[in-house]
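In this view, the complex is presented without one of its protein chains, the others remaining in place.
Entry: chain A
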Amino acid sequence: MIQLLSIVSTVCLTVIAVSTLFLLYRAIKGPSNPDRAVALDTIGVNLMAITGILAIKLKTTFFNDVILLIGILAFIGTVALAKFLEKGVIIERSRD
């Protein structure tokens, strides 16, 4: 059982790593900046996955914070990026 878990997690890690490589290709090549933004967002999700699998492999619970944090940051980052790409500013000034 443990053996199986180890094999599965290694396979998953490898697949996600390869997927990240493809995402990297998109991020570097990506004809437009929104392409890159999406690639980066997805890389963030991949990171969450990798961290989760690693936590299983290393048999630890210390990485759970990291997973949550990546989730929040990837969201914030993508929103900021999207706002920047759309309006050119991230924090708008108050109008008064």
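Heads up, the rule we're going with is that contacts are C-beta pairs under 8 Å (C-beta built on N, C-alpha and C of every residue); 3 or more make two chains touch, one makes a residue touch a chain; residues count from 1.
Everything that follows uses one rule, which is that contacts and distances are computed from a predicted model.
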Hidden subunit of the complex - UniProt protein name among "Na+/H+ antiporter subunit A", "NADH-quinone oxidoreductase subunit A", "pre-crRNA processing endonuclease" or "Pyruvate dehydrogenase E1 component subunit alpha": "Na+/H+ antiporter subunit A"
For chain A, residues in touch with the removed chain: 10, 13-14, 17-18, 20-21, 24, 27-28, 30, 33, 36-37, 40, 43-44, 47, 50-51, 54, 58, 60, 62-63, 65-66, 69-70, 73, 76-77, 80-81, 84-85, 88-90
